[in-house]
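Every protein chain except one is present and positioned as in the full complex.
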Amino acid sequence: MPIVRIELWEGRDNEQKELLIKEVSISVSKALKIPPEQVFVLLYDVPKSHWGIAGIPASKKR
Amino acid sequence: MPIVRIELWEGRDNEQKELLIKEVSISVSKALKIPPEQVFVLLYDVPKSHWGIAGIPASKKR
Amino acid sequence: MPIVRIELWEGRDNEQKELLIKEVSISVSKALKIPPEQVFVLLYDVPKSHWGIAGIPASKKR
Amino acid sequence: MPIVRIELWEGRDNEQKELLIKEVSISVSKALKIPPEQVFVLLYDVPKSHWGIAGIPASKKR
Amino acid sequence: MPIVRIELWEGRDNEQKELLIKEVSISVSKALKIPPEQVFVLLYDVPKSHWGIAGIPASKKR
Partner (left out) sequence: MPIVRIELWEGRDNEQKELLIKEVSISVSKALKIPPEQVFVLLYDVPKSHWGIAGIPASKKR
């Protein structure tokens, strides 16, 4: 009954998010030997302005 | 000083969220025998397209 | 299909945690008008030494 | 630069967790078309006594 | 390689968030004696209507 939470940079389209949900669910199901129905995946879009690396928002990186 | 975080499907109105905050705070307060002032509740609306079950976004389920 | 996460100070016994899970699940179920089977509650025990308020671990407060 | 957090029931051995990290990282990398070096995966073991379903800890379910 | 997540009330401007990312990254880097490149900071704006204290949304407090 695992719960997967993925934080990713804002900007991916729904098609790619759908693929991400699918692929990760299959991986978790296989690795833990559980039916895919038991896998939950929640995606969080985080704006680059809200994601700091080395003290600087990713939106300001070149 | 418990912190409660609730992820729910996007689409509830503010009235229902307010009720949710109220009821959960009372429950936590009673179960842990602490004053309600010490209970924090944070709600996260998650779009159905970002919530996968069995590898498929909830927005695509029938 | 809400997911509830509760962070609380380490030290409660299992009986109290069981009551907490029960009461919160009922509250969420009622407030959102969904069957209790759809409510997940995860508890996290946080040591007081790992929980800072006003810059000081709760374990050091009098 | 996605961050993946997986909550799972306590009790898996390290070998299975290692496989889980590997498979999920590959899936994320492929689905998002990013190098695997940019994928972080954090696992959280949650005791069944701390994981409630339908108001009852998973440790009490038959 | 610490990951810092900060939930704050919605309404701060980007300049202040940028300062927050900077200052927190420096603090973590110094306290843990690691290079700032290894510090990640993610900000979450939470609407006051979604942040309950003592059973009442912060948006309803006077």
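Read from first to last, the chains carry the letters A, B, C, D and E; within each, the first residue is number 1.
Everything below uses one rule, namely that contacts are C-beta pairs under 8 Å (C-beta built on N, C-alpha and C of every residue); 3 or more make two chains touch, one makes a residue touch a chain.
Remember, it's a predicted structure, so these values are computed and weren't measured experimentally.
Q: What chain D residues would touch the chain not displayed?
A: Given the touch definition above, chain D has residues 14, 17-18, 21-22, 24-26, 29, 36-37, 39-45 touching the missing chain.
Q: Quickly run down the residues of chain C that touch the omitted chain.
A: Spelled out for chain C, the touching residues are 7, 46, 49-57, 60.
Q: Tell me which stretches of chain E touch the chain missing from the display.
A: 1-9, 12, 16, 19-20, 22-24, 26-28, 30-32, 51, 53, 58
The criterion applied here is as follows: only the chains that are shown with their structure count from here on.
Q: Answer with same or different: of all residue numbers used at the interface between chain A and chain E, are over half used by both copies?
A: different
Q: Same interface as B-E shows up in which of B-C, A-B or A-D, over half of contact pairs matched?
A: Selected from B-C, A-B or A-D as the counterpart of B-E: A-B.
Q: Quick check: how many Å separate the C-alpha centres of chain C and chain D?
A: Averaging C-alpha atoms per chain gives centres 20 Å apart.
Q: I'd like the Å distance between the centres of chain A and chain C, where a centre is the mean of that chain's Cα atoms.
A: Centres of chain A and chain C (C-alpha means) sit 25 Å apart.
Q: So which bits of chain A are touching at least two other chains?
A: 3, 7, 22, 24, 26, 40, 42, 51, 53 - these are the residues of chain A that touch more than one other chain.
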